[in-house]
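Structure first, commentary second.
Yeah, one chain of the complex is gone here, protein chain that is, but the others are all in their spots.
Going by the order they are written in, the chains are A and B; count residues from 1 in each one.
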Amino acid sequence: MRDGSDGGRFRLWAFLTVLAFLVAGIAAGCGGDDGDDEGGVTATTTGTDAEATGEPLRIGIFSNNEGAFAPFEGQTWGGAMLPLIERGATPASDDPTDGVENAVIAGRPIEIVYGGSDSTPDSAVEEARRLVEQENVEILLGPLSGSEGIAVANYSKEQPGVTFVNGISGAQDTTLKVRSENFFRFHSDGTQWTAGLGDYAYNELGWRNVVTIGDDYDFPYSQIAGFVAEFCAIGGNVTERLWPPLGEEDYSSFITQIPEDVDGFFMGVGGTGTVAFVNQYGQLRGNLADKIMGGIFMTDPVILEELGDQVVGVVTAGMTAGDSEEPAYLEYAEGLGNAYADLEGTASSVFAYGYYTAMEAIAQALEEVEGDLSDDHAAFREALANMELDAPLGTITLDENRQAIMDNFLQQIVEDQTGDGVPDVQTIKTIPQVDQTFAGFFSPETPSPDRTNPACEEAEPPPWTVQGGGG
Amino acid sequence: MTRSPHLVERALWWGPGIVVVLVLAAAPLLFTDFYLSAVLTKALWLGLAAVSLTFLAGYVGMVSLGQVALYGIAGFTMANLVEADGGSAIAWNPWLGTLAGILVCTGVGLLFGAIASRSYGIYFLMITLAFGVIVYLFFAQVTQLSGFGGVNNVDRPDIVSNPVSDPANLFYIALGTAAAVYVLLRYLGRTPFGLALQGVRDDPSRMRALGFNVPLLRMLAFGLGALVAAFAGILSVWWNTRISPGSIDLPRTLDVLIIAVIGGLYRLEGAWVGAIVFTVLDNWTRGIDIVGGRFNTVIGVVFLAIVLLSPGGLMGIWQSITDFVGRRFAGTGSSPPEAAEESAHPS
Partner (left out) sequence: MSAVPPRTLAVRVLIGLVLAFVAVYVGYKAADDPRTFVVVGLNGLTLAGLYFVVASGFTLIFGLMRVVNMAHGSLYMLAGFFALELQKNLTGGEATSAFGTSKAGIGDWIIPLVVACLAVGLIGLVMQQVFLRWNQGQELRQALITIAISIIIADQVLANFGGVAENLAAPSSFPETVSLRLYDISYPFFRIFVLLVAIAVGLALWAMIKRTRFGMIVRAGVDDRQMVSALGINIQLVFASAFLIGAFLAGLGGVLGGTMISVNKGNDTTYLLFSLIVVIIGGMGSLAGAAIGALALGLVDAFGDVYLPAGYTNYSVLLIFALLVLVLAVRPLGLFGRPA
């Protein structure tokens, strides 16, 4: 190189720095097997609490600290910390990821071990492995995104001594196909979130011919699968499924392909594309509010503010209802805002709610077994599997695949009533106790949702549809 | 002009080398299962991916950002051909799938090399980067082969065993592959083919005038790089037991570049030095709060510092130290240090 030897001193300096990192890292790694290494602990109890008499229990929590979902890390951690705070712990700081102090469940001090992945399955498993094998956590809460969940559920089979509770990753396969004995999910999956929409489209709006459009990856697949399963079961017809490639932001050429004569379309575009899609649709085709359904991200406060009045009237569905007046929900929402000022108003975020129900379930099960995991978690898992979790938005129970059965909420975007200039979201119907199989439509043998599956065919109507005797 | 290295200087190269070999050979006894698997085995296959770049950059002057895409092609090919959740799941014998993965990857490498080998320097870097991102998009978008969620529970030969509960086998396989590739590439550097490649690196026009088919040589070199990358791809799938587009996205591409540059682009050993530094740093910073979620900023700054301060990477620094020590012992007579590096720099 042209800088010759004058860089020599710098190089030596840089070398020594990295060498120091290296040595320290190896030291940390070698120390890991003693079990007393505290290198990864972001919040520990001091053990001085009078009640905390038992052995400390290490719980690993991980969400995304890199990648597209990293901005939601705070919400997930806030949700996960709240059950501990409700049990007397104090937040370590304004930042939920800093954990809590003096957390105690069933007499056992809780040590929270921090982890984070980047939404790819590889990174999720690497992080799960680090937390389980290096940090020796006994219970692992996570991950966040869909394909991560499938990978971690598979990994959980390698670690029968650890109990895994899903964070908010919503792929159907995670519980329906993988069915790991020690993997539990206390929230509904991406397919369950659309329950009620097909019924509404067919019976309320009178739609018969529908086009679906969604980004070409697994989350939109599961969303559209739920809609197709329900809408076609009761007699509707999906004429075309459009799949803009993943990463496409210019939807204009796909919008051009939506036939003008369909009754409406179901939108399964992901979080990064929703605003772009709706605006481009508006420019190319005009008003869309009476044509569109779905689009779970449209009720996200930031997106809703962006989209404004043009989406008033759109109906969507999901597992949370931000307008709920239930005391339990108000208490939960207030608790979240009190604990972390930044999270004020995010109570209805699925990220916060999913991690909240997971941690609450862990806490209640631990209380039931009085913190005793000495039987290889058998009693603890029994308690989880049979739990009737009284969550803020309704009861949650698990099916035989350890997958949540819970209420779903049909929501309509309505004109602003609170005066903040942003349209409001109103729950128009509660779909009670939606199960993962849609009344047997999905099973471990049915193909995973993808571009062509499930096929659009009449089937036994789910119990919550008019045709199924619900409504 | 070459100065025969002083004994002390040689010892400074051989000593640490022998220690590293001994430590690695006994690693399953010295480290926890987790560390063996998650840090050392990972470093070995990441190092393989990086050495395919180091080889191309150091011997042929082709800095390629397509190596991760190539190892992805090997991994995805294998994952689709053997039994797995997702993808085509044809359920071939795992060895057959492995062989097919290596062959397809090398074939694609040769084909792409045929197109790209006529471009030089920074142009070549850009073309390979575009190739890399397009391969990523291809696997992310073509759901028949992978789709966003990837291929899970990929079947592996029995000898690989379970990389989580029984990591020693895979460690030794990775170690053996890495050692074999290292020896092979070192040896190659002294063969007529290797010397011709270095000639192409230093002066393509002169080589052309001497009657060498320069594009062909570069294409073959790129194919060889693809072969080495294919080993990394196969090992990574065995290690992860899965592959997804996220395994070969741009951050991963940059990781391998960072590893190669940190280790030193002009010495083959540098690839593994960089890989071990990278994996140890990664594992270490995950547990501490001061870095938190901003690992990428830290690694970006380290990378920037290395590029600015020590273009030869850590191996370049070590070279400076040994040269310095060697000169002290040998008296004043010395040649300019880093001769190899100087000539290896493609610009």
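Heads up, the rule we're going with is that a contact is a pair of C-beta atoms (placed from the backbone, for glycine too) under 8 Å apart; a residue touches a chain by one contact, two chains touch by 3 or more.
These figures come from a predicted structure and were not determined experimentally.
K.L.:
Touch as defined at the start, partner being the missing chain; which of A:98, A:148, A:189 or A:216 qualifies?
P.N.:
Of all options in A:98, A:148, A:189 or A:216, contact with the hidden chain holds for A:216.
K.L.:
Just one of A:193, A:207 or A:254 touches the chain that is missing; which is it?
P.N.:
Among A:193, A:207 or A:254, only A:254 touches the chain that is not shown.
K.L.:
Looking at B:14, B:95, B:123 or B:187, which residue reaches the missing chain?
P.N.:
That would be B:123, which touches the missing chain.
K.L.:
What residue numbers in chain A mark contact with the hidden partner chain?
P.N.:
Considering the whole complex, chain A reaches the absent chain at 1-2, 66, 68-72, 216, 240, 242-245, 247-250, 252-254, 256-257, 271-276, 278-284, 286-287, 297, 300, 302-303, 305-311, 421, 451-452.
K.L.:
Just checking the interface: what residues of chain B touch the absent partner chain?
P.N.:
Touch with the absent chain occurs at residues 63, 115-116, 118-119, 121-123, 125-127, 129-131, 133-134, 137-138, 141-143, 250, 254, 257, 261, 293-294, 296-297, 299-301, 303-304, 307-308, 311, 345-347.
Quick note on the criterion: only the chains that are shown with their structure count from here on.
K.L.:
Name, in rising order, each residue of chain A that touches chain B in their complex.
P.N.:
1, 3, 5, 7-8, 10-12, 14-15, 18, 21-22, 24-26, 28-30, 32-33, 39-40, 42, 65-66, 70, 73, 97-98, 114-116, 118-123, 125-127, 129-130, 133-135, 146-147, 150-151, 154-155, 158-159, 171, 177, 216-218, 245-247, 448, 450-451
K.L.:
Within the complex, which stretch of chain B touches chain A?
P.N.:
30-35, 37-39, 85-86, 137, 140-141, 143, 147-150, 152-153, 162, 164-165, 240-242, 244, 246-247, 249, 251, 262, 276-277, 280-281, 283-284, 286-289, 292-293, 295-296, 302, 305-306, 309-312, 314, 316-318, 320-321, 324, 337-338, 341-342, 345
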